[in-house]
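All protein chains of the complex are present and in place, except for one that has been dropped.
Entry: chain A
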Amino acid sequence: MTLLAEKPAVESPKPVGGGLLDPQQLWRSLPSAVRKLDPRVMWRNPVMFIVEIGAVFTTVLSIADPSVFAWIITVWLWLTVVFANLAEAVAEGRGKAQAAALRAAKQDTVAYLKDGREIPATQLTLGDVVVVEAGQVIPGDGDVIEGIASVDESAITGESAPVIRESGGDRSAVTGGTKVLSDRIVVKITQRPGESFVDRMIALVEGANRQKTPNEIALNILLAALTIIFLLSVVTLQPLAIFSKAFNAAAPDTVALDGNGVTGIVLVSLIVCLIPTTIGALLSAIGIAGMDRLVQRNVLAMSGRAVEAAGDVNTLLLDKTGTITLGNRQAAEFVPVDGVTAATLADAAQLSSLADETPEGRSVVVLAKNQFGLREREPGLMPEATFVPFTAQTRMSGVDLGGRQIRKGAASAVMKWVRQNGGHPTEEVGEIVDAISGSGGTPLVVAGLDPGQPARALGVIHLKDVVKAGMRARFDEMRRMGIRTVMITGDNPRTAKAIADEAGVDDFLAEATPEDKLAYIKKEQDGGRLVAMTGDGTNDAPALAQADVGVAMNTGTSAAKEAGNMVDLDSDPTKLIEIVEIGKQLLITRGALTTFSISNDIAKYFAIIPAMFAAVYPGLDTLNVMRLHSPGSAILSAVIFNALVIMALIPLALRGVRYRPSSASALLRRNLWIYGLGGVIVPFLGIKLIDLLVQFIPGI
């Protein structure tokens, strides 16, 4: 695995939410909402399609037999459908702007093939080799096969700092639409025409070809079943109503009931009020907005299914480096031996590390400065100094200052050097080294040789992994959500355990090879668990493909990006945690609005049933607990409430309900109170309020 650019430590979980709804946006989306009234589009949403059929039917009835009541109902039924379309249109509209920007970047790009031909980027195909020079836009997705360049990827990531792309290794992937700022690279195209990353991204943010996700399909089935039940219970009511009216023929006709039974307008109104229009209207907007929230966090999900799966994840595989710990080990302590003072050791350690540009080496210099106030000495200011670089053979580095020599490195190598130079290292060094290794740290032994004297060990530098701040709290949170976190590391089991304990993960996989990772994922999946992981290297690809949620880093190779089902443009492995939260929030929003929608029906019955039948059976007026003005005003109020509640809930559908990581019981209790109980109470108030207004309309 490559080391990723260090990100600031995670402090506190960002609340998951989207942008707020802009009233302007509603207005702009109106034409698109009206276009969606086309039955060929509408039938895909069965609940709202029924409402549209009802609206057509009442329109015909209103024309045949006009009345104020009939026309107002008709208008509001149409508004109900338009409001539902508006929700979807607004959700789609948010992605459109982003898509337009992406398209602009894609257009008019010319590909310079290596053989000298020039073709439009859109005609590039798999295996083509193109040359891109400074200032040119990369014409398609591919791998750098020659050269190195700094690339501006802000068109897709929004990140303005350029990144380095070079041939070979894990940073070879480039994306079409990004711009080469310096140098020249040769790129082998790895995409088919029209299937580039940007193409997919455009499709994604526009919500085009959106596939319904498994849970959405299941929910649609439930909604369809409820719709059928309510259709049945209303349609079969008619013979019963006729019978009842005939039994009490002396009862006055009302707008709702005459000798022919319940009037068509009221029958349609009743159906529309009872079928789950609230959730039916908002369901697709919730899905689109969920994807949009991911895009806003710079994550591209290749399918909605993956987002849903993220909410279900049981096990999270996290790479140690860069995710749980800061990128590298850091010097934490100087442990001197044999009467050497700590300051002497620090001084020697600093000198030996001056030319060491590895992060570990830098951290030694930093620690020496922080603990002992040793100013950093510029290597260039010490002309007599000869630096001995680290090699895999010697396994140590150091510096020669005239006759004085200092060495720093792995314990066994440095000890050998001491012995070779006439020194006799004491037992003490070995004990310290073992103690540091035992605690999961890495010991670096520092030894010195003054002219004419035998070499001797000065002490040990304790290097250790530094766990990012806030990770433990984050993992506790995960545990409360029922998610196990597993740390993946190449370290030996002892070191791995020490870090795992410190970070508070549930399990770790030490000395992990790609095969080990794959095996671990398969084992978890065999136990019925869903696994999420992040990865960026080509050797991660099999595991990414096997995982239920595989998030590839944008800095990673094409193979990794191809294998995963999400790409994080920020290449931030901790993003996985946010992805899980967004997945959960998506499902919760659907569940909450379904509960709300069904609970609403209780109040609507109390409005409509007495309105329809109190004339025949005056006793039923007892059910008119809201004391609504008249049958006409009661039915109208229910219909208007039903339409307005859709509008009122659009912001919630787009933003998602508030989600705080907590146990399932706590979540359920909270959402039941708000959306279940709220769903029962709100319509009683709402319908009554609307009734207080509409009763002043003449003829109602």
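Heads up, the rule we're going with is that a contact is a pair of C-beta atoms (placed from the backbone, for glycine too) under 8 Å apart; a residue touches a chain by one contact, two chains touch by 3 or more; residues count from 1.
In this text, contacts and distances are computed from a predicted model.
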Worksheet entry | Protein name, per the UniProt record, of whichever chain is missing from view ("cytochrome-c oxidase", "Potassium-transporting ATPase potassium-binding subunit", "Tryptophan synthase beta chain" or "Heme exporter protein C") | "Potassium-transporting ATPase potassium-binding subunit"
Item to complete: Quick one: say which of A:389, A:493 or A:619 touches the chain that got left out.
Response: A:619
Discussion item. Using the touch definition from the top, which of A:41, A:100 or A:602 touches the missing chain?
Written reply: A:602
Worksheet entry | Among A:110, A:225 or A:625, residue touching the chain not depicted | A:225
Item to complete: Tell me which residue among A:255, A:268 or A:481 touches the hidden chain in the full complex.
Response: A:481
Discussion item. Touching the absent chain: which residues on chain A qualify?
Written reply: 214-215, 217-219, 221-222, 224-225, 228-230, 232-244, 247-248, 270, 274, 308, 311-312, 314, 479-484, 526-529, 583-585, 587-588, 590-592, 594-595, 598-599, 601-602, 605, 609, 613, 616-620, 622-623, 659, 663-665, 667-669, 671-672, 675-676
